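Up next, subunit A:
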Amino acid sequence: MPTEVILPKVDMDMATGQISRWFAEEGAHVKKGDVLFEIETDKAAMEIDAPASGVLRDVTGKEGVDIAVGAAVAWIYADGEAYGADAAAAKQDVAPISTPAGEMSTKSTEGGAVAPTSHSVTHPSALPSLPPLGISPTRGEIGQSPSAGRATPLARRLAREAGLNLSTVSGTGPHGRVVKADVDAAIAGGGAQAAPAAKAPAGVPAAAPAAPVKAMSDDQVLKLFEQGSYDLVPHDNMRKTIARRLVEAKTTIPHFYLTLDCELDALLALRTQINAAAPVKKTDKGDAPAYKLSVNDMVIKAMAMALKAVPDANASWTESAMVKHKHADVGVAVSIPGGLITPIIRKADEKTLSTISNEMKDLASRARSRKLKPEEYQGGTTAVSNLGMFGIKDFAAVINPPHATILAVGAGEERAVVKNGEIRIATMMSVTLSTDHRAVDGALGAELLVAFKNLLENPMGLLV
Partner candidate 1 sequence: MDAMVRELSYAQAIQEAMAIAMDMDERVFLMGEDIGVYGGAFQVTGDLVERYGADRVIDTPISELGGAGVAVGAALTGMRPIFEFQFSDFATLAMEQIVNQAAKMRFMLGGEVSVPVVMRFPAGSGTGAAAQHSQSLEAWLGHVPGLKVIQPATPYDAKGMLLAAVADPDPVMIFEHKLLYKMKGPVPEGYYTVPIGKADIRREGRDLTIVATSIMVQKALDAAAVLESEGIDVEVVDLRTIRPMDKQTVIDSVKKTSRLLCVYEAVKTLGIGAEVSAMIAESEAFDYLDAPIVRLGGAETPIPYNPELEKVTVPQIPDIITAARDLVKGVR
Partner candidate 2 sequence: MATASKAVTNSRANLPFVYRQYSAEQLKQVLHKMYLVRRFEEGAEECYTRGLIHGTMHLSIGQEASAMGICMPLAEDDQITSTHRGHGHCIAKGAEVKRMFAEFFGKTTGYCKGRGGSMHIADVGKGNLGANGIVGGGIPIAVGAALSSKMMKTGKVVVSFFGDGANNEGAFHEALNMAAVWKLPVIFVCENNGYGMSTSTARSTAVKNIAERAAAYSMPGVIVNGNIFSEVAEASHQAVARARAGEGPTLIESKTYRHRGHSKSDRNRYRTKEEIEDWMSNRDPITLFESELREFGFIDDKGIEAIRDAVAQEIAEGIEFAKASPSPDISETGNYVYTEQA
């Protein structure tokens, strides 16, 4: 028996994925463990290894189309294993879910023209790409690509009536099925994806402001602009997920905001000292310091320690119970092309500043190339979003469930401050803590924020 190569589920709420790139071609000999292809999920690009050694055949999973999780995308035939019509026939239903029926391949064999029926195909170089079961190309819905994935009949009807392209809607139902709520949310969001269903958390962008809720359909939005005055850029999976999860967070979590100013002078001085003391490390690109702390690294550590000091605030809300965390895992919003992602520094309270700093550099760089593993961006107990590098003075961030808090960090700047009746200059930084009021009440949030401020202003505490 040939070995099936499937599109694996690599993310918790992943129902479909796209192969961004194949590393082996039809007919190529592959070794078990070789990288076969790369999947783009909404968060990351994942490399998938060959599950067996042999010849790669029937590569039906095309690049750049949505494919259902678990669908076979190719087969590996052991050396010497017969490859024939029976096998091909058995695999007819392997199909990328967004291949339009019109593209049904009738590729002939190497030898010449052969009818595309399974019984007559003896050595196809590629199987016909059939539409997935249950979606008949002859029953295409008006204004609807026949390639749309799973959706309930109700969702299909509502989308049809609203003129909404169902393929732009992410499903939150079982198996990624688009349900009524998804369509309602999409319509409410003007075609953007959103869903209030209580699904498992995944790495979620934190710092972006929540999208304004518009009860407008795509058509209604577009009608407001002159034709030709814009380009339409289809959403990628990351954009859909960001939109969906932010609407979910902003509409279901009662946000509560607290703002404080922190004086940074002591912290900046300490940072300079520590960085100057960094030992030199040999690298490919020549000698480099073993670490180079940023203010943000210190903010991460301070936030983690503050949570340890105020453990009631290190919590997650669930309907049945309060989840009280034993570690402070701090997510850090990283802006990347096309979106943002929140890799997590686990047990940041226990890590040294240099460890945090190096870890952060690695995570950020891999985030930008979309190479993070799901476990590197899922979970966490709080998050930090820093827009200080843009000179932003103060802002409020959207909580990233399952977190109960998020700290929005503004720019450090010299301000005139009044201290002991005197006006003097100090480097000040405004921070705003957003809390999930179900889990963290105002006073508790204030206690946390004060603990954070104390650590920043007395930074030696960060070293112990």
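We take it that a contact is a pair of C-beta atoms (placed from the backbone, for glycine too) under 8 Å apart; a residue touches a chain by one contact, two chains touch by 3 or more; residues count from 1.
These made the cut because all candidates are chains of the complex that A comes from, given by their letters.
Quick caveat: nothing in here was measured; it's all calculated off a predicted structure.
Candidate 1 is the one, among 1 or 2, that touches subunit A in this complex. Residues of subunit A touching candidate 1 in their complex: 152-157, 172-174, 179-180, 197.
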